[in-house]
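What follows is a single structure, and I will ask about it in a moment.
Yeah, one chain of the complex is gone here, protein chain that is, but the others are all in their spots.
We just call them A and B in the order they show up, numbering each chain from 1.
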Amino acid sequence: MNLLTLIVVLPLAGFLLNGLLGPRLGKPFVTVVGCGLPVLAFLATVRAFLQLDGTEGAALVETAYTWAVVGDFTFDIAFYFDRLSAVMTLIITGVGSLIHVYSTGYMKDDASYARYFSYLNLFLFFMLLLVLGRSLLVCFVGWEGVGLASYLLIGFWFEDMAKAQAGKKAFITNRVGDAGFLLGMFLLYHAVGTLDFDAVNAAFSGPIAPAVSASLVGVLLFIGATGKSAQIPLHVWLPDAMAGPTPVSALIHAATMVTAGVYLVARLNGLYLQAPEASQVIAVIGVLTAFFAATIAVVQTDIKKVLAYSTISQLGFMFVALGVGAYGVAVFHVYTHAFFKACLFLGAGSVIHAMSGEQDIRKMGGLAKRIPITFVTFAVATAAIAGLPPLAGFFSKDEILWFAFASERGGSTLLWAVASVTALLTAFYMFRLLWLTFLTPSRMDEKTAHHVHESPFSMTGVLIVLAVLSAVGGFVHVPHFLEPLMPLPATDHALEHLEMPLIVLAVVTGLLGLGAAIYVYRGGLARAERLQQRFAGAHRLLSGKYYVDELYEAVLGRPLHWISERVFLRLGDRVLIDGSLHGLTGLAQRAAGRLSRVETGNLQFYVLLAALGVVASLAWMWRHG
Amino acid sequence: MDRTQLLLTVSIALFALGLTGVMIRRNALVMLMCMELMLNGVILSLVTFAAATATLSGAVLVFLVFVVAAAEIAIAIPIVLLLSRQRKSLDVGAYSELKG
Partner (left out) sequence: MAESTILNLVLWLPVLGMVALLLSPRGNDSAVRGMTLGVMLLQLALTAWLYRRFDGAVPGLQFETRVPWIGDWGVYYHIGLDGLNVLLVALTAFLGPLVVAGAFSAIQKSVKLFYAMVFFIQFAMLGTFLAQDLFLFYVFWEAMLIPMFLIIGIWGGERRIYATLKFVLYTAFGSILMLAAVIYLVYALSQSSGVPSFAFADLYQHELPVGVQGWLLAAFALSFAIKVPMVPLHTWLPDAHVEAPTAGSVILAGVLLKMGTYGFMKLGFPLFPDATRLFTPALMILSVVSIIYGACLALVQTDIKKIIAYSSISHLGYVMLGLVSLDLLGIQGAIIQMVSHGLVAGGLFMMVGMIYERCHTRELAAYGGLAKLLPVYSVFFMILTLASIGLPTTSGFTGEFMVLMGAFNAAWPQFQAGNSLPIVLAVSAVAGVVLGALYMLWLAQRLLFGEVKAPHQPFTDLVAREKAILLAFVVAIFALGLFPQGPLAKTELAARDYQQRVLASRVEGTTP
């Protein structure tokens, strides 16, 4: 079988096997199939990667079959593997397999073990479709599919209605983005005549520009990306998505699905290079999202929510990079982020596991000595996300900041400044998290404290691997690897001498964040509580997440419901439409009732009428005779 | 007015009287008698025309009408009889179940 098709089909087989046979064949079967197939997919990816090197950069292409032919339009299901696909697929299958292994420990005691792994494999299948698809159509199939898997996994413990609702919120918010995606797709097809990524990029890079505004298409597709990658204004589903099991949060809402939007823009770099307005929009939205999410993360008290907002913020950074034309750098950040964010989420899972389900960091503390492996890996990942050298996050974040400053495709001091403040906040809230969870004196209650224990090796082993990757992953210079596909944007020559100072500044920022976190949280919550009282208003605003959810409910949710109920149903259907129908039938009945009064039952009346009729017809005949 | 016109006037008068009787009188038997009156008016007009045009067809038709009238009375009167046994009344207004 063809290699790319194999990579895609292996997790699908896992989904079917575990879904149909899993409950009957027991946990060992599910574990072997559920983890084994992703690992095999990873190995197949490595093989494809090696093949790619062998072909000197030309992409591998496989066509599975023709989906539909309508007139001049041909829609094929085809796969495409180039350097960008390689990076994405390696992350998905690699980190994905690690998270599958972790899950065997985390979900060990769950009754729906088989269902969990089948959904996880389903997700992997769709995600691979997304990044390996040659055309926007296949990408869209994967795009919606990962939305489905996300829905199923967020609402995995569906007996809790709140969790089920979180899943629904994710799906609907994604759908809004998908509407934009569809429109962009239609417009693109109309203008270019194909949905294949390579052809689209070539069309826009070529001498004759297609007869459609690249920026319009760019913005529409970006709307889809905001939905999937949780950017403003469609970011509201991600924090709620923390209702799902923690490995799900790690895989879907940190390492892979949410990066789909970044992948889409990076993949269509040929289009976006010709769309300066769209790129501008992307950069602005990216930096705003990054900033706002970081401010919210500062006051969150649930360990997973901090990480969720952190993810939104880091995704914002990736979009900043995309917005200034540094596509390879954005993908680099996807790559490093996958490592340290997955490590952080899985570490959080380990903490939650140790704390018998507690997620509130105000009730933690002093865990460093009790769960050392979790602590060390978490600390490494935290340092990575804060951008401390020589960890992975330093390299990728630093390049983003540099290009935000100096890129000739939209870089500006303002952009860089906001991004740097966000980086400061990132360091602050992440070290805050680290301190409150692990290093401050314990605030745990007796019973929980008694049960604290390190997680099994299936979990800690993965944590170690991810921590190592977070530490050394940055030395693989992904942007350089992607350069043939996505050249780095030109930077303003006049500013080049500032590169080194900016790097130093970035490191200092990270250290400042660390310092501030230690200062505020060293002894526990006391100092923080005093600050909270001093800035009560700001704290309320941030804790309330800027009340965006409430705004959406008030402006969209309730009016929709009200209009549907009051105007459409009661007024429209019942009063107007059915009312007029009943009016007509009532009219018919009343008229019939009145007319039937002619039937008086009186024989003589009938005779009279007959006689009158005869007279009338005679008179008529006499007149018209 | 000549003889034909006079006879026709008489026959119309008979017919009209009969019709009026049917419309006004409520007694079933009287209504039947008035219907006979109407028939007689028609018969008279038939005979008149037969005499006026000196053909026989009108007169022959009279016999047909006689027979039909007799048959009709033969059926109508027993019906009225049976109905009146039911309702104990010859008033036509008593039989109005088919109204509305």
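The rule we apply is simple: a residue touches a chain if its C-beta (ideal position, glycine included) is under 8 Å from a C-beta of that chain, and two chains touch if they have at least 3 such contacts.
In this text the structure is predicted, and so the values were computed from the model without any measurement.
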| item | value |
| --- | --- |
| Visible contact partners (per top-of-document touch definition) of the missing chain | A |
| Omitted-chain contact residue, chosen from A:Gly14, A:Gly96, A:Gly145 or A:Gly261 | A:Gly145 |
| Listed residues A:Leu531, A:Leu560, A:Leu587 or A:Val615, member touching the removed chain | A:Leu560 |
| Full-complex contact with the absent chain, from A:Val472, A:Val555 or A:Ile577 | A:Ile577 |
| Absent chain, residues of chain A that touch it | 65-71, 73, 140-141, 144-145, 148, 151, 155, 158-161, 164-165, 168, 171-172, 175-176, 178-179, 182-183, 185-187, 189-190, 560-561, 563-565, 568-569, 572-573, 576-578, 581, 585 |
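Please note the rule applied: only the chains that are shown with their structure count from here on.
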| item | value |
| --- | --- |
| Whole-Å gap separating chain A and chain B, where each centre is the average of the chain's CA atoms | 97 |
| Touching residues on chain B, where the partner in the complex is chain A | 19, 22-24, 26, 92-93, 95-100 |
| Complex contacts: residues of chain A adjacent to chain B | 596-597, 599-604, 607-608, 611 |
